[in-house]
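All protein chains of the complex are present and in place, except for one that has been dropped.
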Amino acid sequence: MLPFSCDYMQGAHPKILERFVETNLVPQPGYGEDEYCASAKEKIRAACGCPEAQIFFLNGGTQSNKVVIDSLCRSYEGVICALTGHINAHESGAIEATGRKCLALPQKEGKLEAQTVRKYLTAFYADGTCEHMVFPGMVYISHPTEYGTLYSKAELTALSEVCKEYDIPLFMDGARLGYGLMSRQTDVTLEDVARLCDVFYIGGTKVGALCGEAVVFTKNNMPPHFLTLVKRQGALSAKGRLLGVQFDTLFTDNLYFDISRHAIDMAEKLKEIFAAKGYKFFMDSHTNQQFVVLENEKLEILQKQAYCSIWEPWDEHHTVVRFCTSWATTPQDIEALDALI
Amino acid sequence: MLPFSCDYMQGAHPKILERFVETNLVPQPGYGEDEYCASAKEKIRAACGCPEAQIFFLNGGTQSNKVVIDSLCRSYEGVICALTGHINAHESGAIEATGRKCLALPQKEGKLEAQTVRKYLTAFYADGTCEHMVFPGMVYISHPTEYGTLYSKAELTALSEVCKEYDIPLFMDGARLGYGLMSRQTDVTLEDVARLCDVFYIGGTKVGALCGEAVVFTKNNMPPHFLTLVKRQGALSAKGRLLGVQFDTLFTDNLYFDISRHAIDMAEKLKEIFAAKGYKFFMDSHTNQQFVVLENEKLEILQKQAYCSIWEPWDEHHTVVRFCTSWATTPQDIEALDALI
Amino acid sequence: MLPFSCDYMQGAHPKILERFVETNLVPQPGYGEDEYCASAKEKIRAACGCPEAQIFFLNGGTQSNKVVIDSLCRSYEGVICALTGHINAHESGAIEATGRKCLALPQKEGKLEAQTVRKYLTAFYADGTCEHMVFPGMVYISHPTEYGTLYSKAELTALSEVCKEYDIPLFMDGARLGYGLMSRQTDVTLEDVARLCDVFYIGGTKVGALCGEAVVFTKNNMPPHFLTLVKRQGALSAKGRLLGVQFDTLFTDNLYFDISRHAIDMAEKLKEIFAAKGYKFFMDSHTNQQFVVLENEKLEILQKQAYCSIWEPWDEHHTVVRFCTSWATTPQDIEALDALI
Partner (left out) sequence: MLPFSCDYMQGAHPKILERFVETNLVPQPGYGEDEYCASAKEKIRAACGCPEAQIFFLNGGTQSNKVVIDSLCRSYEGVICALTGHINAHESGAIEATGRKCLALPQKEGKLEAQTVRKYLTAFYADGTCEHMVFPGMVYISHPTEYGTLYSKAELTALSEVCKEYDIPLFMDGARLGYGLMSRQTDVTLEDVARLCDVFYIGGTKVGALCGEAVVFTKNNMPPHFLTLVKRQGALSAKGRLLGVQFDTLFTDNLYFDISRHAIDMAEKLKEIFAAKGYKFFMDSHTNQQFVVLENEKLEILQKQAYCSIWEPWDEHHTVVRFCTSWATTPQDIEALDALI
C-alpha cells in the first residue's frame, strides 16, 4: 500500500533512530531535565533567532494546543480561531475540556484574516453586554492550515498587530510547520514566526519524529510553574529524553528543514502527475497536503493499493481526496502512484 | 554518575530500538489502528489469560490515571485511594483537573486495606447527608505502591470483593507492574491482576520502554467512544505505532517479565550491599525501589557520583534515600555503588 | 424612569410576596424537601399534563442551562444550538466551563430549523473522522428565542423527531416561556412542550418571580443523584422554600398564564403606539420583546426617561432598540412611553 493518506504513516527519520541507539544507556534525569532537551532547546533558539525563547517539549498536537491555551488564557477567556481550525473542528473538545470556548470565526481557505479578527474584537468591546460573554483571550492559527494553505508574511504581521493592539497572544499551531517553511511559495521564515507569534510549536510528529512538538514561548512569556501545568494535563513525559533526542537530531545540520523540503519536492511531483492526467484540484496548495478531485470509481480502485484520505464529496460522482507527502515519501512512491491513476 | 535515582533514567530495551528500525518505513494507519498495536494487544490478552480484554495504549502514568478515572467515574463520583497514592500526592492535581475528587484514606506501608475501604463505604451510605458529598465511584491502588510494597493475592481479592459488593471498579496503577510481578515475595500473577481488577495498566515507561502504558479493561468495560475520550484529554498518539511496537516487543518471548526479573535481581543485590555494611532500611521492600537510611554527610558525598532520590528526613543527621534499579541496571552499577558506600 | 429595558426590572408578583409572609415561620426541611416545593411540583405536573414529570427548582437561567447540559450530556458530547442561542452567545462560557462544547449552527430569526439539525447530524455520522470530533449529545432551543420569535407546533414536532431519530434529548430554555405560551400567534401549549421536549424549564425570574426556574424532566429521565449534580454546580438552595413558594403561587389559579397574557397585551399595545407613529420594527415579534428602529437622537432623548436596551446599530443614524414588557408593565407605562416617542 502506498503511504499517502497522511504524514504520520511511517516511523522516524533514520538519524533519530540512530541517535536513540547511541544515547540509550546514558543515565539522565527525567521530566525534561536531560542534556538532550537542553541541547535541542539551544539549537531551536538559534534556529528561531530568538535567544530568549523558552521551550517545552510535548507529545502531540492536540496536547500542545490544550496545554498552551489552558495555561495562557484566563478562565473567563476563550480563543479566537477559524471555524475550520483544528482545535474547533477535530480535537474532540479538548479545548472545551479545559473550560475554554473556541470563538470560531469565518475563514478563507482555512485562514483567519486580520480584518475578521479586528472586526470581531471591535464589536466585542463595543457591546454593552460583553461582560456576559466570553472574553477573547488569544488568537489561534494553524500554519500550514488544515487545507494546506499558508499565511504570507504580510498576513501574519497584520494578525500580530491586531493581537498587540488588543494585548492578547498570537498562537501558531505548527504541527506541519516544516512543510510550511519549505514551501516554494512562502515568504515566512522561522525567525518571522518567532518574531510575530507569542507562542508557537514546531511539529515533530508529522515531520520526521515518532512523536513530539516543541512549544516555543518567544516573549519571555512561559507561564510560571509551566511544568506543573503540563503535568496537571497528563502531558509530562517521565523520559523527557524521548523528545529531547528527537528534536536535538532534527535541529542538527539542518535536518528538520532538509526533510521538510524533500516532502515539498515530493508534493510538487505529486501535483504534476495528477495535473498531467487532467485532474482538477480542490484548492491550490503549496505544502505537503494536496486535494484532488477523483471520480468515485477511480477512488475505489485506487484505495486498494494506496492509502489516501477522503476529504468531502465533490459532486454525486466525484470526491475530494487528500494526498499527503512527508519526509519519508520516495520518488518510487510517486511513480507507483502515477501508474495507478 | 550511577543511575539509581529512579527507573526512568535510561532509554529503552535494545530489542525495542531494533524493532523500531525494522518496522520504521512500513506504512501504517494512525491513532492505534496499526498492526503493531493489534499484535501487542493480542499478546497482552494472552499474557493476562483474558481473551476478552480491551486494551488501549497511552503515553504515561499520570495520563493513564487521568483518562481512566475521567472515563469510568460519573461526574458526581470521586476515587478512593491511599493518602500516599500517586494520584493524590504527586500528579499536580491531574485528577481534580477532570473535576473528580480523590477520596484519600489512611494507608499501611502505602497500601489501602480492604477493611478501610469497606468501613468508608459503609459509613458513607449510612450517612443521611451523603447526597451532599462526593460519591465513591472507584477504588484506585498502585501495585507496587509508591513505597515499593506489594498487595498479596488475599489482599487484592479482599479489595476486589468490596468493590463488587458496592459495584464500583477496582483500578490498579501498574506503572511498575513488572517489578511487582517478578518480586521474589509475591503470590500475584498477571492473570490474577486481570481477574481481580476491572481495569489496570501495564507500565512500560519504567519497565523497558521509552514511553507507554497498556491500559487493560478486563470486563468488557471499556467506555464507549474511548478513543474520543482519550483525544479529549490530549492523550491520543497520532503515531500509535510508537506504543504498539514497544509493547509488541515487550510481550514477545517473555521480555517484559525477564527484564523485570533482572531489575529485581539487581535490587536484591543492592539490598545486600547496604545490609552488609549495616545500613538500616526505612521499609522492607521486595521490588525495585529500596529505601535506605543514610548519614547526611555520606549522602552528600555519594550524590557526587550517583543519582539517588532524597525521600524524607529520618532524623537530624540521617535521610531516607531511595535507590531504584531497573531493566537497565548492571552488576557493574551495583559494584560501583558498593565501592561508594 | 419607565421600565422597558428588560423583563426583570421589578420585583415579584404581589401574590408571591403575600405568600412569603403567610408561610414565613412555618418550619420546613431544606434543599427542596419542603411542602411548598412538593405542592408546586404537583401543580406543574398537572399544568403540563405530564403526571410522571420530575421537577427541580433552580435559581436562574444560565444556572439551569449549565446544570441540565452538564447532567444529561456525556463528557464527549456537546450541545447543538443556534449561533444566537443564549448558551452560545451570552452566558460567559458557562457551558464550556463544564467541559461541553456548544455546537453552534446557523439560525433563522433566532430559531434552529429541524432540517439544519438533521443535515448536521447526517454529515457528522457520515464523516469517517467523527471520533475526533465532539459528538452531538443534545439539541438546545430557546422558546421564545433571544429575538422574541416562537417555534410553531410543526417546527417543534420536526425538531423532536430529529432528536428521537438520533436518540438525543431536546432541551428547551423557557426563561420566557409564559410570554411564548400566551402569545396571540402561537399554537404551542404547555402540554405540547412537555410532550415534545425531553427536558425544559419554566422561567420564573422573568415571569413574576424574584428568582427561579422550574426544570421539568418529562420522560422519567432526571439523571440519578440529580441533587448531588446540582450541589456540585453550586446551584442547590438551602432554603428550597424560596423557590417552592414562588412556583406554588405562580401555578395556583392560573397566575403564571394570566400575568404572561397581561405582558403580551402590553406588548401588543406597545407595538401599536410605535406603529402608529411610523416606526419600523427590526423583526416581527409576537412576544414581550419588541425590537424598534429608532433615530439616534430620539434614542438619546428617550433614554433620559425610559430604560430600554440598545440591541445593535441599524445604520449610521439609527439603532435597533429592544423594549420589553412584563407581568408588571402597566397601561400607564405604555401611555407615558407613547408621550415620549
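Order of writing sets the chain letters: A, B and C. Residues in each chain are counted from 1.
Following the convention adopted for this analysis, a contact is a pair of C-beta atoms (placed from the backbone, for glycine too) under 8 Å apart; a residue touches a chain by one contact, two chains touch by 3 or more.
It should be emphasised that the depicted structure is a prediction, and the values quoted were computed from it without experimental measurement.
Peer 1: Of the chains that are displayed, which are in contact with the missing one across the whole complex?
Peer 2: A, B, C
Peer 1: So one chain is hidden, and I want to know which residue out of C:Thr62, C:Asn88 or C:Ser260 touches that hidden chain in the complete assembly.
Peer 2: Answering carefully, the residue with contact to the hidden chain is C:Thr62.
Peer 1: Quick one: say which of A:Met1, A:Ala89, A:Leu227 or A:Ile273 touches the chain that got left out.
Peer 2: Checking the options A:Met1, A:Ala89, A:Leu227 or A:Ile273, the one contacting the hidden chain is A:Leu227.
Peer 1: Which of these, B:His90, B:Lys108 or B:Lys280, touches the one chain of the complex that we don't see?
Peer 2: B:His90
Peer 1: At which residues does subunit B meet the chain that is not included here?
Peer 2: 75-76, 78, 89-93, 96-102, 104, 128-129, 131-134, 310
Peer 1: What subunit A residues would touch the chain not displayed?
Peer 2: Missing-chain contacts on subunit A: residues 70-71, 74-76, 99, 131-133, 135, 225, 227-229, 231-232.
Peer 1: For subunit C, enumerate the residues touching the unshown chain of the complex.
Peer 2: Residues 1-3, 5-6, 8-12, 14, 17, 20-21, 23-30, 59-63, 65-67, 91-94, 97, 205-206, 210-211, 228-229, 231-239, 241-242, 307, 328 of subunit C touch the chain absent from view.
Just so it is clear, only the chains that are shown with their structure count from here on.
Peer 1: Measuring between mean CA coordinates, which chain is farthest from subunit C?
Peer 2: When every chain centre is compared against subunit C, the largest gap points to B.
Peer 1: Roughly how many whole angstrom separate the Cα centroids of subunit A and subunit C?
Peer 2: 42
Peer 1: What whole-number Å value describes the gap between the mean CA coordinates of subunit B and subunit C?
Peer 2: Result: the chain centres lie 50 Å from each other.
Peer 1: When the centre of a chain is set as the mean of its C-alpha atoms, what distance in Å lies between subunit A and subunit B?
Peer 2: The mean C-alpha positions of subunit A and subunit B differ by 33 Å.
Peer 1: Give me the residue numbers in subunit B that touch at least two other chains, ranges are fine.
Peer 2: Residue numbers touching two or more other chains: 228-229, 231-232.
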